[in-house]
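Missing here is one protein chain; the remaining ones are kept as they sit in the complex.
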Amino acid sequence: MSDVKKFCFLNRKAPYGTVYAWESLEVVLISAAFDQDVSLVFADDGVYQLVKGQDTTGLGIKNFSPTYSALGDYDIKKIYIEKESLDARGLTLDDLQHLTWEDENEDWAEKDSIMVVEKAELAKILESQDVLLSF
Amino acid sequence: MKFGIQVNEGPYTHESSISALNFVRAALDAGHEIFRVFFYHDGVNNGTRYTTPPQDDKNIVAEWSKLAKEHNLDLVVCVAAAQRRGIVDEGEQQRNGKDGNNIADGFRISGLGQLIEAGIQSDRLVVFGD
Partner (left out) sequence: MSNLHIVNKSSYDRNSLETCLRLADKGGEVLLFEDGVYGAIKGGVKAKLIEDAMSNLTFYVLGPDVKARGLDEGRLIDGIKVVDYSGFVELTVKNDKVTSWL
């Protein structure tokens, strides 16, 4: 019996106003050690977590956004962003960090980790998961 | 069925901990197994033995401790979240040079891997939060 489950981390909250974005990322990084089939979903205000150019110096708190760019190194490469959430907030893919992973099966070719998906497709993706964690 | 439970909030500000407690009781009454209850974010505050709620109010921490003892439950408080919020056991007290510890009976402090393991080993993972 396979011990590999499809783990989905559901992110719906903006960064910094609450701790959930950062503390959920910590769980994602730990999950990499368990060889599970990991997907990240960003919807609602969760899409703000990936906005590029975050600068927290004025607040005196840690800017954790560079951590997202390490996800590819941890073999976490399925990052789904809900298109409707982006559109509602006047955002496009260009506003977000460019996250990539290297495919060892294709001579370490760099590929995009982020997939912008419409709600119907995202519903199917969520339906196919085994374990869903919300923060 | 084996259940993994994740509790994201502390004992009083949100209903989460009570909902989780009631769910766990109902699952045990129905003959199911609780693989682990993992306390994350402010949920770690369920693990301090220093709460003194009014007599006519529910003592949520004591109820978790009691349930853990009666059913041999594994109540895990996340170490990273606990360090941030000041939930300390003897090991953490010594490691981090604190002058005391406050972990409640039946709780133990451990890493985030325990949550992932709960997701892998349980048949169902239920998250209670805000």
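By letter and in written order, the chains are A and B; residue numbering begins at 1 in each of them.
By definition in this document, a contact is a pair of C-beta atoms (placed from the backbone, for glycine too) under 8 Å apart; a residue touches a chain by one contact, two chains touch by 3 or more.
What you see is a predicted model, and the numbers here were worked out from it, not measured in a lab.
Of B:32, B:71 or B:84, it is B:32 that touches the chain left out of the display. Contacts to the hidden chain, counted on chain A, fall at residues 10, 12, 43-44, 82, 84, 119, 122-124, 126-132, 134-135. Seen across the whole complex, the unshown chain contacts chain B at 1, 3, 8, 15-16, 19, 22-23, 25-27, 29-30, 32, 124-130.
Here is the rule we use: only the chains that are shown with their structure count from here on.
Remark: chain A and chain B have CA centroids separated by 27 Å (rounded to whole angstrom). Of all the residues in chain B, the ones that touch chain A in their complex are 6, 8, 40-41, 80-81, 111-113, 115-117, 119-120, 125, 127, 129.
Touching chain B in their complex are the following residues of chain A: 3, 5, 7, 19-20, 23, 26-27, 30-31, 33-34, 36, 131-135.
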